[in-house]
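The structure's right below; bear with me while I get my questions together.
Missing here: one protein chain of the complex. Every other protein chain is in place.
And then chain A:
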């Protein structure tokens, strides 16, 4: 049973460790659902990582003899995870990515006349080695690997684009294969042999590993754009910087002398160790970059000094809006009012094909205990206390999106979405649960 280290609350690490054991697959999924529901795994990065690892187990351990069954297995497990945390859009993104990956690999397998030419040869290397060599080997291998891998490793859009086209071509020409349908009635792959299943399995697992590797590299790749965005003498504003934003700022600090304004909220009651990003500020100081902690009720009071605001996103929705820290809506609106450009940083895996929100709204609510003492009877009894945790920023507030693939405008996002997700999976979240 994937249980936590005795005496300690389970975390992402302990969950990942538990995956190495021989737990039953259903337990693996269920324990992640529980961890997500209890918020013992939270934050988009951790949720995405846990989801990808869990789905890898599904691919490796579940019983399947053809791609359709595998798709059904994965989407069943995936929708369980998505329902565990409906507001964490990245979970759905990862599930869709894996589904798309399976579709691509299966399509290709089917189209391969000669299995010996399967490009998966290059991927049969052990996973650990892959992850290390991925970055350097990708450019050289790229020409030899036509489609499927490209779809997974989003480091290269054109490849995945060509793949989409070729896949469609083939499907049209043969006319025998309908896309692996949501209906599940499409012709199954009768010809699948044991070896083909084996090959598909390892290809998909490799593909998932690449998604995981991609997530690990996102921050670095985004940070590469820092120097372009931040100019000497700028006053850059961040609100409770995420690790991605911190990396970005630190990269810029290597080349540029600017001033960083960090807007912070007071530490919630009972929390400890809130040091107003002391570590980040110390590192910046050693680079000669001044940082100022702004502790002010609103954003308007100092916004006239700011040149650019940088927001780390928890998710980007299909309509270009951003899910981020609750109060950042207010700061961003103040920035917008002062015509301060707003830059959003997010790995492309955070870009979701869903758009559940359209205007400014709170997405999740925080624990009011953090703000009001429960012993304060006159307040607890009579007054409705609410505080936000995350909020949605509509697209009209945002000027630029920076992902690991580059800098994008709002218009660009729909292209990115169609590159990364199969059309069939876009509405995954709307489908009725497939299992009891």
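Quick note on the criterion: a residue touches a chain if its C-beta (ideal position, glycine included) is under 8 Å from a C-beta of that chain, and two chains touch if they have at least 3 such contacts; residues count from 1.
Everything below uses one rule, namely that contacts and distances are computed from a predicted model.
Asker: Under which of the names "Ras-related protein Rab7", "Ribosome biogenesis protein NSA2 homolog", "Translation initiation factor eIF2B subunit delta" or "MIP18 family-like domain-containing protein" is the non-displayed chain listed in UniProt?
Answerer: Cross-referencing UniProt, the chain left out corresponds to "Translation initiation factor eIF2B subunit delta".
Asker: From the list A:62, A:87, A:217 or A:259, pick the residue that touches the absent chain.
Answerer: Checking each option in A:62, A:87, A:217 or A:259, the one touching the absent chain turns out to be A:259.
Asker: Sort through A:15, A:258, A:327 or A:421 and give me the one touching the missing partner chain.
Answerer: Considering the complete complex, A:327 is the one touching the chain left out.
Asker: Looking at the full complex, which residue from A:16, A:60, A:250 or A:292 touches the chain that isn't shown here?
Answerer: Result: among the candidates, A:292 touches the missing chain.
Asker: Take the complete complex as the reference. Which residues in chain A touch the chain that isn't displayed?
Answerer: Interface residues of chain A facing the absent chain: 235, 259, 265-266, 276, 281, 290-305, 326-327, 329-330, 333-334, 337, 359-362, 371-372, 376, 378-379, 382-388, 391.
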